[in-house]
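For this depiction, one protein chain was excluded, whereas all remaining protein chains were kept in their positions.
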Amino acid sequence: MDENLKSELRKQGIVATTLQELYNWGRKNSLWPLNFGLACCAIEMIAASMARYDMARFGAEVFRPSPRQADLMIVAGTVTKKMAPQVVRLYNQMAEPKYVISMGACAISGGPFKQGYNVLKGIDRYIPVDVYIPGCPPRPEALIDALMTLQKMIDRQPLTGPDRPRHLQADAPSEFIVPEFGAHDLDPSQNPEVWQAPLVNISLAGTDDAGND
Amino acid sequence: MSTATEAIRIIPKSPGANDEGQWLEVSMGPQHPSTHGVFRMDVVLDGERIVKLKPVFGYLHRNHEKIAENESYLGSMPYTDRLDYFCSLTNNWAYALAVEKLAGIQVPERAEYIRIITAELTRFQNHACLIGFLTQDMGASGTPLMYAFREREKILDLFESLTGARMMCNYMRFGGCRVDLPAGWIEQARAAVASFPRFLDEFEQLLASNEILMARTQGVGVLSKEFAVNAGVSGPVLRASGVNYDVRKADKYGIYDRFAFKIPLGEHGDTYDRYMVRLLEMRESLKILELALRDIPAGPIVDPKTKIRGFRPKPGEAYAHIEAPKGDLGFYLISDGSSNPYRYRVRPPSLVNLTVLEELCIGHNVADVVVILGSIDIVMGEVDR
Amino acid sequence: MTLSMFQAIDQIDQIFVTSQHRLVSDLPAEFQSISSAILSVIAIVLVFALLFAITTVLERKGLGRMQNRYGPNRVGPCGFFQPLADGVKSLTKEDLVPRTADQLVHFLAPVLLVMAAFLAYAVLPVGRNMVLVNLNAGVLYFFAVGSLVELAVFMAGWSSRNKYSLLGAMRAIAQMISYEVPLVLASIVVIMAAGSLSTVSIVDMQASYTGIWPHWFVFTPWGFAGFALFMIAATAESNRSPFDLPEGESEIIAGYYIEYSGFKFALFFLGEYLGMFATSAMAITLFLGGWAAPFSFLTWIPSYLWFFAKLVLLILIFIWIRGTLPRLRMDQLMSFAWQFMLPMTLLNLFVAGVWHFMPAGIVRWLVCIALLVAPAILLSRSLKQGKKFAVRHYRFAE
Amino acid sequence: MFGEGILKGLAETARNFFGSYVSKDRLTTVQFPEQRLPQIEAARNFPFLVYDGEDWQQGMRCVSCFICEKECPPKCIFIEKSTDKKPDAVGKPQFYPKVFNIDVSVCMSCQICVEVCPFDAIKMDVAFEHSTNNRFAGLLWDKKELAKPNEYYRQIHPIEAAAVDAALAEERAKVAAKAKAAADAKAAAIAAAAASTSVEVATEK
Partner (left out) sequence: MTLETIESEIEANVPGCVLEIVSNPSPSGQHSLRIDPAHAVAIATFLRDAEPLRLDYCSNVTGVDWPGKEISEKVKIKKLVDGVEQEVEEVRKTQTLGHLEVVYHLYSMEKKHGPVILRMSTEDRADRVHLPSLTPVWRSAEFQEREIFDLYGVIFDGHPDLRRILMWDGFQDHPMRRDYVEPDDFEYEPTPHDEVLERARQHRTIMGVQ
């Protein structure tokens, strides 16, 4: 519908809306997070739902303990290799449409613990992530900001066309491989369907020893 | 103490063989609303009664000790924040204390006062949140937790204006603290401390005499004195069983001998005692805070001789422990003279306190397990490290 | 007041009844009764679904205020479109059925739950002359339909093939059956007094006044005790805090509907709230005078408004309790049902009989109160089973 | 006692409910995007690089000494040194970073880089609204994204920035004085040399 006509109608007291708008409006305003915390960031996630920051204002305080009823998975904290299969399984158990916020350095890339042998370097190796929040831990406001970013993202999603969200594409997967425990590492160590790392320009010049101390 | 040479091991009563068909194995966690993080309990149920319970750890094992062995002494300081992420400042203190012992560093008086103030504030907010989570586990739809977090935010504001971060303070340094108190901080802290007794009164009003709470906690998860000592339980859980052991009194680290405070002791060792001992400890913390905020002297905040960079203690080893809110938190360091510790070990109170979990839970209901676990007060960052 | 004013008030009071008649009257006679029933059903479904939506917002905002925060306030004016958004989302969300689940039963459970909840409204008089069917065994029908909920819950828990849902369903069954007994027994006192099982005549009996005071059953000792017992049992029947064990989040995740997603989950939610409304409405009908105004000089306010005002009040009390209390444990819940609720309801029957046969006057009041209070204290003592639950005193070490 | 504790609790929540309409203490929510908490001087989130003056490349204080890269506990800083030199904040010619990357998806906001920096070149920012949907492009910040003017630093950490400015000004004055002295000496030397050569020339003549 034409934007001008719509605003004209609104002035007359008629709210015109399309199915897409209604659908997106409903989805974005009713993001029920999975009651699921991993580490330090989970405390800030709890703090964000507490009185001072009050995520409930956005209708996002209904922390559902069962993945079936949740829309939003906030991966809040370090995902260890021992935990990663359960996180993927939880994601697989969620009903579409589902979103993932990767909260904090650890969930994005392993963060400060990425040097550890049992730390997964980013949950996006196995599941698609919609919004990343850097910070260690991000402030509760940052989580609310991410929630709003996600809401804006949902708001822009068309129902048809090539840009439609993943859950509306019939051939796109809604379940992903659950990694298995190997002898030294997870198997597979990443899901290439989801995760393609770009090549970073690693300088081959030996600058590392210069200027120390 | 038991007369036998064996450690106390309360062996669960072996149920009849024909019962086994009725048993239900349930895995609680690692994603469970009230396992306080990623903790799993493999529970065998007879109806709703617990027959067996095996804790499973490691879902948050993020290799803290290994990383610290490849990190400079200073570089490990921010990692200690993330051990028990409720109480970064006490973790900082324990680690700083261990390094100070290892290198023989003295701490100026003002820094000692700041350390005590921050540690007691940490203890207060930890206990407040714990009680909130405990009642949450009992199903109190968040109201007490919200009140606890309301007060916690006041303390976090103080932490932020002092250290720059809400949770991960990274504040203490070997031989003192990183920055001095900003202007007006003492007044702000005094005002906050003055407002806490009212909060505690409210909290007791809300819950302490609540019949449902008493019915849910009294006589649930009784931990005997002897067993508690033998299992190395520490902190409020130990004192709720009636053992008078507080590292603040036993070791007198820092300048705790200058403050008059008392140690509340429980008699029954049940969940209610663990809950109440923490409430009373919060009141004692307030006493220490009032005194410390009154007496804090002027002066330097860090030993000027210690270097930030290139810190290399002589070969040797040191173990230091403090009374962290969760219990006896120790750091054990072995130096080989290089800039990284050769061995860096954390003695996690949460992990050791979990030793008693199975014995406390057997014979109780599923609903009691979450309450007992809540009253032990674990943080997975510290259990798994 | 003039006669015309009375007429006007009466017209407003009966506006829904008359408009329904008018709508139906044009139809052929053989369709009239069925179409009027359909109209009533549609009205009831719409009104109570709307009430469900409003209640969820009120609950979230009310809990928020109790917890020093705002609660939902962004979606629509003051956040009142929140349930709409939730509804749109639930409707469009994927419906997951576990592979191992019993597909048919899994599907039927939420439908049955909501149907059972709605069926109960058939006998509830929401206003003067506003009842779908005036069954002469209305109360009996209400409880019979209400017990369908148990079936639905167990179907949900069992068909999901999940250990937690089975635990939740078992808890729910045990709890609901245990509390059904005191629920029914608590209402029997009213049937004794009214001499009728019809909800309409029970309300009619209470809709008269002595001076300005109404004849509600709650204003008698046995009525008050009955009301309190009924409400406690109703809380347990509708799985509300502090009796929300079947879905005890912190223990068994989400209980029997753990495997439900999307709209089926929303149906469970709806069914649960509808159950709560229905039992509250029954309590209003039995004890609080149904649609009758609390004072004789307030009868000019339409009767359906009074009914809904009372309903909302009870809902608010439910929310308030939910915001405060922790949850009971299963064994405590059961012993409470069988050791306290059951004897008290039986005793209440006896007290109602005593009340009936004693001459009116202060003596009757005192006797009845004494007969209720003394056993209540004794029973609550014995509930503790020798364990002394008490506020303790602590010793301190230096 | 049966019921008394429950009633007390109910009274408490009711007090909070009604209190939330009258008292600020009982309605502590800060409605985030519109309302914000007051700025705290010491607050920190991610590091940024300070530059003086207008041009962010010319004014960058960093001399790429690699100390922060070395000390950063999670090793999230990556520096490559330039081959040429430019004057630094106090006027001495120094190397500058050709590449200065911080991977904020790893940074743990410990501010050890700030503590160890001898040039006051790296400081902690307070902005936290960095949520993005692109991890690779959005969270690896290069020199340009990291560079912030000194005015911004003064704005977010006024007290600290004032102290840093004072110290730098002093340093600058010293360097300038030194340079002036050196220049004077040089000039004198040149003059003397010139004089001597002229003398020599004169004598040659």
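For clarity, chains are labelled A, B, C and D in written order, and residue numbers in each chain start from 1.
Assume a contact is a pair of C-beta atoms (placed from the backbone, for glycine too) under 8 Å apart; a residue touches a chain by one contact, two chains touch by 3 or more.
Predicted model only: the values in this text are computed from it and were never measured.
Peer 1: Counting the whole assembly, list the visible chains that the omitted chain makes contact with.
Peer 2: Its contacts among the visible chains are A, B, D.
Peer 1: Considering the whole complex, which of B:37, B:58, B:266 or B:325 touches the chain not shown?
Peer 2: The single option touching the absent chain is B:58.
Peer 1: Among A:52, A:68, A:98 or A:121, which residue is in contact with the omitted chain in the full complex?
Peer 2: A:121
Peer 1: Decide which residue listed in B:221, B:313 or B:374 touches the omitted chain of the complex.
Peer 2: Once the missing chain is taken into account, the touching residue is B:313.
Peer 1: Considering the complete complex, identify which of D:6, D:117, D:140 or D:168 is in touch with the unshown chain.
Peer 2: Checking each option in D:6, D:117, D:140 or D:168, the one touching the absent chain turns out to be D:140.
Peer 1: At which residues does chain A meet the chain that is not included here?
Peer 2: 81-82, 109, 115, 117-118, 121, 181-185, 189-190, 197-200, 202, 204, 208
Peer 1: For chain D, enumerate the residues touching the unshown chain of the complex.
Peer 2: Output for chain D: 69, 75-78, 101-103, 106, 136, 140.
Peer 1: Can you list, in ascending order, the chain B residues touching the missing chain?
Peer 2: Per the touch rule, chain B residues meeting the hidden chain are 1, 5-9, 57-58, 61, 63, 65-66, 101-104, 227, 229-234, 243, 245, 249-250, 313-321, 328, 330, 332, 334-335, 342-343, 345, 347, 351-352, 354-355, 384.
Keep this in mind: only the chains that are shown with their structure count from here on.
Peer 1: Computing the C-alpha centre of each chain, which chain sits at the greatest distance from chain B?
Peer 2: C
Peer 1: What whole-Å value do you get for the distance between chain A and chain B if each is reduced to the mean of its CA atoms?
Peer 2: 31
Peer 1: Mind pulling the chain A residues that touch 2 or more other chains?
Peer 2: Residues 35, 50-52, 54, 57, 65, 112-113, 115, 136, 139, 213.
Peer 1: What residues in chain C touch two or more of the other chains?
Peer 2: Residues 66-70, 249, 253, 323-325, 390 of chain C touch two or more partner chains.
Peer 1: Answer with line, ring, star, complete or other to describe the graph linking chains that touch.
Peer 2: Here the contact pattern is complete, since every chain touches every other one.
Peer 1: What residues of chain B sit close enough to touch chain C in their complex?
Peer 2: Touching chain C from chain B are residues 24-26, 32-34, 45, 48, 135-143, 146-147, 150, 206-216, 218-219, 244, 249, 262-268, 272-273, 276-277, 280, 365-370.
Peer 1: With touch defined as at the start, can you tell me which chain A residues reach chain D in the complex?
Peer 2: 51-54, 57, 102, 105, 108-115, 122, 124, 129-136, 138-139, 141-142, 144-146, 148-149, 153, 197-198, 200, 203, 205, 207, 210-213
Peer 1: So in the complex, which bits of chain C are touching chain A?
Peer 2: It comes out as residues 60, 64, 67-75, 79, 81-82, 84-96, 249, 253-254, 257-262, 265.
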